[in-house]
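As you look at this complex, bear in mind that one protein chain is not there, while each of the others sits in place.
To keep things simple, chains are lettered A, B and C as they appear, and every chain counts its residues starting from 1.
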Amino acid sequence: MAQDVSIRTASSRSRYAEITQEVVGIPLSYPRWRNWWICFGIALALLLLFFVSAGVLFWNGVGVWGNNIPVNWGIAISNYVWWLGIGHAGTLISAMLLLLNQPWRNALNRFAEAMTLFAVTCAGLYPILHLGRPWRFYWMAPYPNTMNIWPQFRSPLTWDFFAVLTYLTVSILFWYIGTVPDLAASRDRARARFWQVFYGILALGWRGSAIHWARWRQAYRLTAAIAVPLVVSVHSEISLLFAAGPIPGWNSTVFPPYFVLGAAFSGFAVVSMIAIVLRRAFYLQNLVTTRHLDLLGKLLLATGLMTAYGYIVEIYAAYYGGERYEMETLWDRFTGVYAFSYWGAIACNFVPLQLLWLRGARTSPFLLFVISLAVAVGMWFERYMLLVTGLYKDYLPSSWGLYDVSIWEWTLYAGMMGVFFVPFLLLIRFLPMISAFEVKETLYEGKVQHSPSVERTGAERISGHA
Amino acid sequence: MRSSGLHTGDADWIRRHLDGKSGHSFWRGLEELSEAPEFKRLLAAEFPSLAQGPMDFARRDVLKCLGASLVLAGLTGCSEDLNYSVPYVEAPENIIPGRPKYYATAVLMGGYAQPILGETHVGRPTKLEGNPDHPACLGATDAFTQAAVLGLYDPDRSRSLRYMGRPAAWAELDAMLVSQAARLDATAGQGFCLLTGATSSPTMGRQLKALTERWPRARWYIHEPAGEEGRFEATRLAFGQRLEQRFHLDRAEVLVCFDDDVLGPGPKQTYHARGWATRRQAAQRGEGGCKIWVAEPTPSLTGVMASWRAIVAPGRISALVAALASQLGVPSGPAHSLAEEERRWIEGAAVALEAHGGRGLVSVGHQHDPAVQALGLLINAKLGNVGATLTFAEPSLLQASDEGATLPDLVRRMEAGEVSSLAVLDCNPAYTAPADLDFAAAMERVETRFHAGLYFDETAALCQWHAPLKHDLETWSDARAADGLATILQPLIGFSFGGRSQHVILENCLGDVFTEDRAVVAETWRAIWGEPFEERWHSALVAGFIPGSAPPEVVPQFPLESAPPVASVSRAEELTVVVRTDPTVWDGRFANIAWLQELPKPLTKVTWDNVILVSPALAEKLKIETGSEVRLEASGRSVTGPAWVMPGQEQRTVTVFLGYGRTMPGRVMEGTGYDAYRIRTSRETWQFGGARLAPTGKKWQLASTQLHFALEGRDMVRFMPSEEASTKRSGAAQAKGKGAQRETIYPVYDYESPSWGMSIDTDLCIGCNACVVACVAENNIPMVGKEQVAKGREMFWLRVDRYYEGPPEDPRTVFQPVPCMHCEKAPCEMGCPVNATTHSPDGLNQQVYNRCIGTRTCLSFCPYKVRRFNWFDLTGNDPPEIQALRNPDVTVRARGVMEKCTYCVQRIRSAEIQAKIEGRAVRDGEIQTACQQACPTSAIAFGDVADSETIVSRRKASPRDYSLLEEVNTWPRTTYLARIEDETPGNGSKRG
Amino acid sequence: MREPRAYGETLQELYGVMAEFKSPDALKQAVHQARMRGYRRLDAFTPFPVEGLAEEIGFSDWRVPLATLAGGAFGTGLGYGMQVYTNLNYPLNVGGRPIVALSAFMLITFELLVLFAVVFGIGAMLILNRLPRLHHPLFGADRFDTASLDRFFLVIFSDDEKFDARHIQNFLWSLGPERVQTVPSAGGPG
Partner (left out) sequence: MPQIFTASADTRLRVAVFLLGTGVVGALLFGGGYVNSAYVTRVGWTRHQPVPFSHKHHVGDDGIDCRYCHDKVEVSSEAGLPSTHTCMTCHSQLYTGAPVLAPVRQSFATGEPIRWNRVAKVPDYVFFNHAIHISRGVPCVTCHGRVDQMALTFRAEPFQMQWCLDCHRNPEPHLRPPEMVTRMDWSDWDPDAHKDFGRLAVKAYGIDPRRLDACTVCHR
């Protein structure tokens, strides 16, 4: 086929071309049809489950969940925090590391950012779903209205509303303009008319003019510079959703940094998982190298330890403050009904993590994957623990009560996975999932010793499959 | 947001009507059916509850109310589906749409009148308040009275006359009764028996007198399952005279109760609570004391308020009374040996009583041996309490035709076939008869069985004839209150659900089928008053009672020197069972009233079920816990129900509650609790030994509104030694003290007068729940059912928290009503993203339902967890009756919005508007919140806190004043007064 | 810098002359040479941003950063202004907090700062780059598709005052390119 030829010639030509072929070749001639369809099928099923659960919820009201008084926020809110936390890693990796001139990020940032987009979408859906009257959610937005009444800007929820909105917009823009040059590459490689037009429009007619590159770089770096504090602010505000209330176990000044670090922690874990899966699935070992895994491992370890520090500070603060309700809540986390979530968080977050001190563990895809998975679960436990232990036992013993997650909350959670994976799968299927041009740039600037492709290159493998 | 119920309710109502259907079928929507009588009859047989008698009430009247209420509906705003309004055809003189009218009348409880002022909106009663002018209640009510209005609208009420279970026409009944009357005239009433519940109605008395005179051989029986016959026995024993004992707790500085729950639920609760509160408040001011000594086997409200509560087996009561008697020099036969604790308690009580001769009172529970009670009376006589704190009078309750006329006797005669015709009037023996009487079987032997009642109940099912009775709020009647004063009952409702009043039914039995209740009642009083009649009649209706109508006081002679010796019965081995009426459904008559079913029992906080109380020790021994199903056996009978481990319960005493496990169909009562009547015998109605308890291994899912009972050493409820409490502190000093606690980095809003606040005196709260039901009735609060309560989703805006402190065997119990605190630094307001809850300039924490989107942040941030959330659409499917019951001044909340206590803002606003129109300021006390108005002990005060002269301000200036969770610094406007700890001589431990 | 009009009167009219190079360094070199020769209207096309290339061509434009700054300022004003205005428009006592709660308002103010800074910055980038531009003469040029792959192009535009196709071609050949070609204005067919 024509495109095989072109690829062969290309790959025989230069390393630059090879990289592009490897990246762009995936959407152009997709190598893994069967597996992809299986995953996509599952994702679609989950998406359907989401619509069913949401339907049941809207039809009957929040009562179908396990929420009650006092625990009137359930896993809807803890999942919200969890998803958003995961999302942050994408931005951090691409923005922070870009600013820190960590060229190795270039192999990861694209799908990390994509992951951000969909994680934030999932997060953003939860607060709306959990409303008593979801069809009125737009009242959170300030718009001129016949009631002459506005949102209440002292409320953490209003802050969240703006934070999530901003964050979503910025992430989309950041991801998109970062992708445009590779879309141009795809356009130029594509042979089928439809794909030429498809990528052509998305690429906005990018031609790689030096002047364009200069302006592009200004905008891109500035966005990155702003995105980092944005991430911090967003998750700080999420934490205020709890910390702003007078509830023991919530009302703590350590929450904002605690939440931000936790977010990064869980996020890096998920990024590692995705990286490992993708490089395995598409033979990207020489783009996403063991070095990348090693660095991800280190990041994970670092953020993990900082999160652990947050745990310690929390305990310290409670006892240092000596406020009886605080201490009782803390003690209840250790020993109470929901102690499982506390110890679950500790066990999943910090025990396997210690393996990462060893280079061997960091560079072993399997181990790193398992550890990351543990962290993702552990952070879910943590969010759950923070939320429920705060609510179910607060000041007046008379109003204490337990909370059981209902089946419809679980199905909704599973459904959210569908909301996440359907677009994500479409993305890796149809768009270049690695920033080829940046890899080339680094290659040119010789900042990173690129693993010379042993025996056959990924591109050849791919063409072999096509 | 949905319109206040009445609008939608009346909407369908009128719409159906105007579709040209006949009036009497509104309520159930029979209009789809052909008007052909046989078809109707056929269908009615299918759905008896749908059946209606022939034209029950003037259509025109209904239309009046309807029209008017729709006008009202319209302008207070109405839902989209009600897009038209219907004026009167002919406007009635005295009804102003949009303004409630109040009528003085009463509802009945155990035969006694509970005087009320009924609020009606264009002919629909929506709320009952105590009659403020009535000396017996002074405007207060109990929980049952508050809920009575729901009983009126109960959709399950019987609405049609039935013969053999099928709808019949009244004419058929009349024919039967007339012919029967003729037959009975021939035989002087041979074989005719009448069975009623306890009644104090003078009219009833007159009618029955007429009946027995006309038919000397007819007999009239009274069966009141929860009656206190024992007290009359006691007086007969003491003075050979059947007398009513009247406690004047307002004068009793020392009250010694032997297993007698004077403050507990019952027909006289309001009366007693009022009196006690008066005394307690005086004591708070340092004027005399107010101490309660209680010796009881199972916790009671009186016990909770006691200065010294001794836990003793029921069998020990007689011994204790005897011991006290001998202590005070009243001969009482052989002395009994006392345990150390008992001895100390007796000595303490004796000292206190002697110190307060004529200002003390000794009472013995009616369920105890009359001889023991008589001894108690003698002690009172000896102490000079008789005539002071204890007076006697002719019984308010009527007495059956003769001594022997009790239910067992009736059943015996029925079995012997001596009863040819039995008329059961507002009485349900098939359910409430003692287990040793097989009432159902006995009924077989009776030819003509006629039943008249509010429901087609268990007894109705055994009768050929069933006639629906009118509810107290629909009918003309009369009755005597706890203090003996007679009240004339008048209909509150502008239309009728059908049925006839007791008086009319009685007249019918006598063969007069053309009478109506007003005439019957008027006749009674015309006979008593003579002319001029109308004036007195009218003023009696306006006042709500008849001054000076109480039975004359009797000053009895004390013939016997010493009471007959009483033996203390106590089987060491087995358990003693004490039977109690249920604190919320009483003897079962309220079982179908959702407000009372969902109302948490004062001491267990259980809803929708009755439980079997066992002591912690016993529970440990039997390896049972709260909720485990247990089988209780005594003398061959047994009941199976859920155990409840009750702190403060006597070790070997088991308490069962009447009123549940009913078999009659009723969508509310269905499948609730167990039937304790099945273990009760006619000989030992209230307590009996020789019981055995065994777990069945099953569990019951109990729905309790409070899962944690321990104070956990927290200071929600505070105590203060009496000396400190009485020290007067100046308002200024108090204010400074407040300022000290009130720190903020924000600019302080200064609230100008009026600015509302509340003060709740935990020292006066007896946990009776009247406030809770009042709140439900006033604010259209929906009931959610057992499952939802179990999930923690009950909707009460006001809850009465109950805490224990100390050892489970003998804890200190405290009550604390918790409404919204209306914090000035409210976290909830800060949390709301859409300004749905904000602070009003007059200090209210406002909740705007139609703005709320249900983020529930306010609830998360509320330290008191007083907010309630509509998890589902809780009001949409209410039947028209329930919608008609709703308060039109309060929005009916839709699904997904938050709600909470508003300080009854609708009352505040309407009072303000009235004051403005009259060009004056709102007077202190002019605005009463529903809870405050209902409270029989004046524990709740509400008013303008910006004005230092108001009652509430003066209360807040007291040294006992404290805020709940001060440390959270929310600046609550609802504050509490600490409970006063009495120093009890001879008792080591201090008790609140 | 502006490019020449894309569409000439006649098909023959040239858009520019284009040379293709194998490596970024060769391109850099070529650009340098061209500038030395006094050509001002030229541009380079590369598959990835090449450090310093734009500067060689003479790019110095701070409008994108300025736009970002403006956006930030705008967002700040809008955010804070909105909150103050709405609270004064319907002053409500919310939990005893002040009507204008500076500290509480800061968070949303910051969010809007970020939002508008980014939107303005990226917007400015696209506008100044005249993007989107789906049809362009260069797309018609032979082998230009490799500009996104591994080839590096130098184009001298026809509106350079010293423009002379023949001379320029010779000059470009002297820089050791893969190949040199003229690019017609109207681009290829289609």
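Rule of thumb we're sticking to: a contact is a pair of C-beta atoms (placed from the backbone, for glycine too) under 8 Å apart; a residue touches a chain by one contact, two chains touch by 3 or more.
From a predicted model like this one, the values you see are computed outputs, not experimental measurements.
Although one chain is not shown, part of chain C still touches it, namely residues 7, 90, 132-135, 139-145, 186-190. Interface with the hidden chain, as seen from chain A, comprises residues 144-149, 187, 196-197, 200-201, 205.
Seen from chain B, the chain kept out of the figure touches residues 1-4, 7, 18, 59-60, 63, 66-67, 71-72, 74-79, 83-91, 96-99, 838, 840-842, 844, 846, 848-851, 889-891, 902, 905-906, 908-910, 913, 916-917.
Basically, only the chains that are shown with their structure count from here on.
Set side by side, A-C and B-C show the greater C-beta contact count at A-C. Taking the mean of the C-alpha atoms as each chain's centre, chain A and chain B sit 59 Å apart. Remark: chain A and chain C have CA centroids separated by 30 Å (rounded to whole angstrom). Our note on geometry: chain B versus chain C, Cα centroid distance of 82 Å, whole angstroms.
Residue positions 827, 830, 832, 835, 838 of chain B are each in touch with at least two other chains.
In chain A, the positions touching at least two other chains are 149-152, 154, 158. The part of chain C that touches chain A in the complex is made up of residues 1, 22, 24, 43-51, 53-54, 56-57, 59, 61, 64-65, 68, 82-83, 86-87, 89-90, 92, 94-95, 97, 101, 104-105, 107-108, 110-112, 114-115, 117-119, 121-122, 124-126, 128-129, 131-136, 138-139, 144-150. Across the interface of their complex, chain B is touched by residues 90, 92-98 of chain C. On chain B, the positions that touch chain A within their shared complex are 706-712, 714, 716, 788, 791-793, 799, 801-803, 816, 818, 827, 830-835, 838, 851-857, 859-861, 863-865, 867-873, 894-898, 964-965, 967-968, 970.
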